[in-house]
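Okay, so here's the structure we're looking at.
For this depiction, one protein chain was excluded, whereas all remaining protein chains were kept in their positions.
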Amino acid sequence: MPASSPRSGDTDAAMPLIVDNVCKRFGDHVALDGVSLEARQGEFLALLGPSGSGKTTLLRVLAGLERPDQGAVTFAGEDLLAMDARARRIGMVFQHYALFRHMSVAQNIAFGLEVRPARSRPAPSEIRKRVERLLELVQLQGLGGRYPAQLSGGQRQRVALARALAIEPRMLLLDEPFGALDARVRRDLRAWLRQIHDETGLTTIFVTHDQEEAMDLADRVAILRDGRLEQVDTPDRIYDSPASAFVFSFVGEGVQLPGHVADGVLSAAGWRTPAPAGTAAGEVTVSFRGECADLLPAPADGLPARILAVSRRGGSSRVTCEIGGQTFTLEAPKTLMAPGVEARLIPRSLTLHPK
Amino acid sequence: MNARRLSAGRLALIASALIALSLIVVLPLAMVFHEALRQGAGAYVAALAEPDAWAAMRLTLLVAAISVPLNAVFGLAAAWTIAKFEFRGRSLLVTLIDLPFSISPVVSGLVWVLLFGVNGWLGPLMQELGIRVIFNITGVILATLLVTLPFVARELIPLMEQQGGDEETAAITLGAGPWTTFFRVTLPNVKWGLLYGVLLCNARAMGEFGAVSVVSGHIRGLTNTLPLHVEILYNEYDFVGAFAVATVLAGLALVTLGLKSALEWRHAGELAAVRRH
Partner (left out) sequence: MSRALSPAVAAMSRKPWRKGSVLPGFPLALGLTLTWLSLIFLIPLSALLLRPWELGLSGFWTVVTDPRVLAALRISFGAAALAAAINAGLGLLIAWVLSRYDFPGRRWVDALVDLPFALPTAVAGIALTAIYAPNGPLGAPLAEMGLRVAYTPLGIVLALIFVGLPFVVRTVQPVLEDLDREVEEAARTLGATPRQTAWRVVLPALAPALLTGVGLAFARAAGEYGSVIFIAGNMPLRSEIAPLLIVIKLEQFDYAGAAAVGLAMLALSFTGLLLLNTLQGALARRGRA
């Protein structure tokens, strides 16, 4: 029974998945601490975070493999929590594929259709047709008779995806789908997964700890830490406008220093500069990306940076320097500066987060 | 291990499994003690104090004391050969070592009679030399050796295969000699597996019936082990006596089970990966 969500002004068709204040603890450990988010129809949403952040737990709550202690989860107005994992029609791809070893590829894919009760089960010929179509979709035509042990890791992952798609799920969940694969296969599969998503138009949520992967693939990224949602936004906005010092440090490289704002002046690591307008006084964390800063030899008005190492690659350099007692590595335009030199790093723009 | 909420179906499954186990396994154990004490504790103790029973116990201990260490050394040698080296015929060797395990105990006794019995290949020779093998302690020991041959090896081979040869190789490169390496690197690594194998080997050595029955001649006081003594008493309708002696063996079995479980619970990581019987 579709019911309009009290939360957003959009209709349920646009915001089908609504997670509302979900909490889950395992014994003493709090896995999810009041997480709320929404996903649009057809969106490709990444759950990103370090291990222990609760991202996998959240995914399992969505799948029905864990019951939250508190909170609500609805999809297109239907209360998912009232349904068992079996009934939710959610396609899940597990980190280690979880293929049925004693069944062939075709039997694996057909499984979800064959276990349906007699009235909703398609005819065997129909099942076979669907399996064939899915094999084509995942580019494994002709391999229906093989067994999982005879496939490579990448192929197994594709079978797992086809199997999940076979039940025509309302939502696709992927748990670190590329975690068990090597780097090259990972990159190939990434592009291909995005392609499949665009073809099927399914709302897809995937969990990863690899920020490059999340930023590369997702429409929006949800960053979790210690069971709490730090930020949900497009990759660009997360990169450019991190909501917290943690988000900044988790995504992308840059410089992060403790600083102090008083009387409109920001001081950090021995550098004083006018604080951005409207900054409250107090302790702050100063963050900026390497490409948003200029590296000049001393004397100049900027952060004192002592260069420790320079590694030149093509048109840019990776500079390792010591600022305020900490070591940072940044991309900088090709520089002729050598290790040992005292330089100044001048951020053109920076972000401040209160401590 | 996942603890699940007990639904009616699950409860039924657990109950049926427990009932099956009680009827099949626990009942016989209980029966031994029940029958032994049927005529009261006095009769029980008297049966155990019989000199023949004591002789049987002594013989059983002697046989175990000889067979177990010998087969333990064999097990170590076999495991060293098989686990640390690759050679053609390796899997054949493993299969051969495992074979005595699947042979009927009576056959394990039969083969010794075929060798040393009156009509055996070496029978006449033994008679000339005045050596009695069959109907003698020697025969009993030989039969026990055959039956318990694989026990220690079976535990050590997978364990040592799992551990590989890296540590020993490191010791060699550091200048240790072969025996030093064996005693100071290999042995400490397998000590729990060795203990486990010795435990099972001992249980079988003390409890063996079929093989020993064929070679021993049932000579009371001389070639009677505890299990054989149980049979003799039973066949003479001395049920209390038979069951009384049986309780000693049952007690041994329980001690074995207890030590075995303790080893499994505490040192699971240091025993072979696959528990096979």
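As written, the chains take the letters A and B, and residue 1 is the first residue of each chain.
Throughout what follows, contacts are C-beta pairs under 8 Å (C-beta built on N, C-alpha and C of every residue); 3 or more make two chains touch, one makes a residue touch a chain.
Please read all numbers here as calculations on a predicted model, not as lab measurements.
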Considering the complete complex, of B:113, B:126 or B:140, the missing chain is touched by B:113
Checked against the full complex, the residue among B:35, B:50, B:161 or B:270 that touches the missing chain is B:35
Those residues of chain A that touch the unshown chain are 63-65, 85-92, 94-96, 98-104, 111-112, 115-116, 147, 149-150, 160, 163-164, 166-167
Had the left-out chain been drawn, it would touch chain B at residues 1-4, 6, 10, 13-14, 16-18, 20-21, 23-29, 31-32, 35, 70, 73-74, 77-78, 80-81, 84-89, 93, 96-97, 99-100, 102-107, 110-115, 117-121, 142, 145-146, 149, 165, 168-169, 172-173, 178, 181-182, 203, 206-210, 213-214, 226-228, 230-231, 234, 239, 242-243, 246, 249-250, 252-254, 256-258, 260-261, 265, 274-277
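Here is the rule we go by: only the chains that are shown with their structure count from here on.
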Whole-angstrom distance, CA centroid of chain A to CA centroid of chain B, is 58
